[in-house]
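Of the protein chains in this complex, one is absent; all others appear in place.
Chain nomenclature is as follows: A, B and C, assigned in order of appearance, with residue numbering initiated at 1 for each chain independently.
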Amino acid sequence: MKTPIQFRLNGEEVAAFADSGANLLDVLRESVGDLSVKGGCWQGTCGSCTVLIDGAPRLSCLTLAESCANKSVETVAGLRRGADLHPLQIAFMDRFAAQCGYCTPGMLMAAKALLNRNPNPSREDVIEAIAGNICRCTGYEPIIQAVLDAARSGERRRA
Amino acid sequence: MTVNVKTFPRLADAASALSSERGARYLAGGTLVMRAVNEADPAIETIVRSTDPSLLHIAVSSGRVELGAGVTMAAVLAERDLAFLHPVARAVGSPAIREAATVGGNLFSPRGDFATVLLVLDATVMLVGGGQRELPLDDFLARRERSSALVSSIAFRRPAADALRFAKVTRVHPRGMSVLSIAAQLPIASGKIAGARIAYNGMDHRPVRAKAAERALENHTLDAAGIASALSVATDGTSPVDDAIASAWWRREILPIYLRRLLLGAVRQ
Amino acid sequence: MLELRKEIFADERDDNLKEVGQPTQRQDMLGHVTGTSAYYDDHRLAGLLHLKVLRSLHAHARIRSIDDSAAARAPGVKRIIRAADVPVNLNTLLSLIQFGKDDEPSLATDVVRYKGEPILGVVATSEHAARQALDLVRVSYDPLPAVFDVEEALKPGAPSVNAIYPKNTFEYYDKYDHQKLRFGDVEAGFAQADLLVEERYQMSPIEHAPVETNGSIAVPDTNGRFVVYTSTQALFFSLDTAAKINAMPSNQLHFIGGTVGGGFGGKVDTLTEPLAILAARLTGAPVRYRLSRHEEMQFGSPRGAERIYIKDGVMRDGRILAREVRAYFDSGAYTRLSSYAAVKCAAHIPGPYTIPNVHADVFCVFTNRTPSTAMRGFGVTALDFALECQMDKLAVAIGMDPIEFRILNAYRDGDMKAHRREAKNCALIECAQVAAEKANWPIREEFRRMSSRQGGGVTRTGGGADRTPARVTPAATTTGPPQRVAYERPAAAAPAHPPPPAPPRSAPPAAPAPAGSTHGAPRFSSVFGTRRR
Partner (left out) sequence: MAKHRGRGVATINYPIGMNLGGDPSQALVHSNPTGKFSVALSSIDLGQGMKSVTRQICAETLGVPVEDVYVDTADSDTGPHCMGSFASRGTHRVGNAVMAAAREARAVMMEAAAEELEVDPGDLETDGRGSIRVKGAPHRSISVRDVAIAAQFRQGRTISGRGIFLVPLSDVDPETGEMSPATCYAHACLIAEVEVDDETGEVTVLKMTSAYEVGRALNPRLVEQQLVGGSWMGASHALYETPEPYYPDTRDGPRDFGDYLMPGPGDLCPHDISVLERPAPDGPFGAKGIGEMCANPVLPAVANAIFAAVGVRIDELPITPEKVLRALKARGGAAPARAR
């Protein structure tokens, strides 16, 4: 059985027919076609499917798709503003904070959720923010540094 | 996918659907049920949900606190009046999990850190359906697998300032699964502990009260000498198991160590 | 926190380069941070079907019967894939380079040899439907005795894991049940040694845990070809393996990959491609076969555990005279790549040190557990753990600083290694000197002066097996232990007995090693077998 679902994805209204009981991750990737969201476990334990729902970080694999009706969903595909990269994307590049890159979209969204609420986080705040996101390549340190850099550059822009 | 989803504006209707439907499971935050659905758990044929606003209700008065079952850990952390619960709410998963994980769902979690704290607060569970209306949390946890009723809210008396303590032991920082966690409410009357409450998570298949340790603390001072007898009986009545994170042996060995550190205030939150 | 020490070995390098050596941005980084790097699963295909496999519930059992009739009728099911459907249902990965015998079926036929071994596949319109159909398959087993310990598996009368290797060991050169390494005369070395140290080490299995699990999508293409999007770490390795199992000419397969969500060795085994292609052939539709995280954790091949016994003969002046190693590589139920790990392990013995007498036997052992495979450093990582813990114990036993002890025994250019090749391009000593300097770990001047180049501050006579042991100058003599100075160092691995307070250069030999050492060569053996219960 298929269920119609309508929600806002990165600012645009989208509609899709999803399997009844489907999670948001599968609907985003397979029904809507946003392949920027990655799945690593479908168990809620790796964080690579992290998206923002109404501004809050959520694991799309544990989110019933139809519960997102009329809500705002943000993925890494909407992070970049036209030609301009988001400060987090620039900082991740400058810090070489990705190797295989598979956890990167989820990391970026977890970091964005942090910066939305806390524009100048401490190292501990950053560690807490990405604590649910598994990275098997980098050893986390470059990612932590990148998020701190992005926050600092945000500070400069506001100043 | 062949899972039916039924959403009810009123919790009572969700409760009756839950008890009447075959293979129906109630979906709260999703951390347990959506994972099971993703893994095609054959026991789940129907997902029952409710959008009842009462589920998100938070009532904090001077004496009493009532939390709707659907209140998330993130919502608890956003409530300044619930500061005494922030250490445990923060201990539940990552930020994304805390946006989903609910107070009610935690009562069914295999690693219920929040439920463990509710135990030492002598919380009462309000139920809808299945006859029973109110149940002490301890009794509820004992029969949670069999209960067909739906949790609507949890109520408890607000603890005295600084009376509530919580420690979580994990291998992975800052947010790993609990090897075990310990909650304690230690009211002090004229320098002595009066009406101590201690509960463990990870020392049994569900959060449990440490009644022997509680008794041993009664009328003792909260210092190394005063807690000695409690530490000696700390593991009485517990039955931890081996799992992928730690063995029962190690859990038994470190429980008294961390209980001592918690009681003497030597644990960083 | 990375410092390039350009001044070291500068005379061996031409640093006049334009692009090499530059901190150039990764070619793939923009794709990574914008979520546009295309992994194997980032393709939307109309009519995509999904393959899931039924896995054995037993570690070792005979399959009496399989009833998949209910599963075949289940909603969304397009096809059941049985062992009989697999064109060539027996393979071993290294058969591509003629190493080893075909020993592993894609789908188990009569016997299952590890818990989680694939028995049957279901192709359905969704993963959910495939999983639900699997619950309807009824398999009846006759459980067989199983073996899980590498040394138990070698005992007479142990259950045989696979008739193809009846002794539960890989067969090397159609001749031996282990890989040999022979250099010099270890017994002679042990006889001369002041101390013998014999220890047991146990590596753990390890899950690769790439954040992207193993998977592939096979798509029927025009002209009877198949496009295969894959997470493999070895494109043609997987292509040729899939072609062999499907009895297809290799040019009917078009493999596309190259951007992979982590591997660490866990994506060489070609776990999904052959069956995905078979399913696509049998259904005429694109088929995705991807491992769940649970499957990846428990049934995706892990790093194999090794059990390693090391016996060393060492002199009080720090020279290691002889090293004997017995290693058992836990291959699990099938060979995969473990047979090669044993060869790689043997070649790595005795580590980056010049030891005149070396003897090693390395076994690739079959047990009833998930087949193990390559993982980051396999055959070496576990041995390095064993060797370097052993080196630490030796240093403590003779009361020598652990870094000086390593520098003393480190191989130099021109030294003969146990596998009978001359060491060249060595740099172990320089690494030790730099690390010690950066960590403020004091080592004596003569050790700071030593080098990996020919001779390298020690004089050695002869060459190869017949060569007499290293002599150290000026740090040590053959008559006594090297003179030592007392260090101010926070709890570095320290002597087994308190060092004498800053002895003059003419100090008498330091106190003997721990109890028993005065009566001939004392034996140290493992204190903790840490056998559980």
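Basically, a contact is a pair of C-beta atoms (placed from the backbone, for glycine too) under 8 Å apart; a residue touches a chain by one contact, two chains touch by 3 or more.
None of these values were measured; they are calculated from a predicted model.
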The omitted chain touches A, B, C
Return the single residue from C:161, C:193 or C:209 that touches the missing chain.
-> C:209
Would you indicate which residue among C:233, C:246, C:272 or C:335 is in contact with the undisplayed chain?
-> C:233
Contacting the left-out chain: of C:160, C:179, C:272 or C:331, that is C:179
Residues in chain B touching the chain absent from view = 171-177, 242-247, 249-250, 253-254, 257-258, 261, 266
Chain not shown, touching residues in chain A | 41, 43, 45-46, 96, 99-101, 126-127, 130-131, 134, 136-144
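We take it that only the chains that are shown with their structure count from here on.
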So which one's got more C-beta contacts, B-C or A-B?
-> A-B
Averaging only over C-alpha atoms, locate the centres of chain B and chain C and give their separation in whole Å.
-> 43
In chain A, residues with contacts to at least two other chains | 19, 42-43
At least two other chains touched by the same residue of chain C: list those residues.
-> 126, 128, 292, 294
Write out the stretch or stretches of chain C touching chain A in their complex.
-> 25-26, 28-39, 42, 44, 126, 128, 209-213, 259-264, 292-294
Of all residues in chain B, those that touch chain C in their complex = 1-3, 39-40, 42, 247
Would you pull the chain A residues touching chain C in the complex into a rising list?
-> 19, 30, 33, 35-38, 40-43, 45-46, 48, 75-77, 79-80, 85, 88-89, 92-93, 96, 98-105, 108, 134-137
